[in-house]
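Removed: one protein chain of the complex. Kept in place: all other protein chains.
Up next, chain A:
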Amino acid sequence: MIKAILIFNNHGKPRLSKFYEHYTEDTEQQIIRETFHLVSKRDENVCNFLEGGMLIGGSDYKLIYRHYATLYFVFCVDSSESELGILDLIQVKVFVETLDKCFENVCELDLIFHVDKVHNILAEMVMGGMVLETNMNEIITQVDAQNKMEKSEAGIAGAPARAVSAVKNMNLPEMPRNINIGDISIKVPNLPSFK
């Protein structure tokens, strides 16, 4: 079972944190910090498996991580998961490549500004600490369909809300009662207030 999935950058700032077991907020931040310390000390050419820190469970749990450019992808798993299998999950076809397809050459900024989208993609892959789907195309299909649903909703329903707020913020100057252009006189009717 996967206990937690963490993505953080080279300075330890979390870009995504999903825990499949409950910890308090403080503990979660502590886990992120501790994991960052353990993982950032590792040299580039050592193996990608680490024994977990004290907080997240001690001896039965392993950290499997991969370092891509400025980001660390860390999966904290227990002994029932195959280590090499999880590595494949991160690397080969699944997580990173799916992100790549969804964001067109994903980079750290994409993850920063679209955290909710990344969560949605992850939710199609891993559920309740267990791997749900490993076929990249399948995952992308589902995510796209859901995004379309969202857009269609917001498209119609969101428009009035946006229009209202736009007008509310409009700074309507005082309308002149009479407009005199040369000898044409236009009387402007009393317009109701927009409030």
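Here is the rule we use: a residue touches a chain if its C-beta (ideal position, glycine included) is under 8 Å from a C-beta of that chain, and two chains touch if they have at least 3 such contacts; residues count from 1.
The rule is simple: contacts and distances are computed from a predicted model.
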Inquiry  = There's a gap in the complex where one chain should be. From "Platelet-activating factor acetylhydrolase IB subunit alpha2", "AP-1 complex subunit gamma", "Presenilin" or "Regulator of G protein signaling 11", what does UniProt name that chain?
reply    = "AP-1 complex subunit gamma"
Request  = Over the whole complex, note the residues of chain A touching the chain we left out.
outcome  = 14, 16-18, 20, 22, 25, 28-29, 43, 45-50, 80, 82-85, 87-89, 91-93, 112-113, 115-116, 119-120, 123, 127-135, 137-138, 142, 145-146, 149-150, 153-154, 157, 161, 165, 169
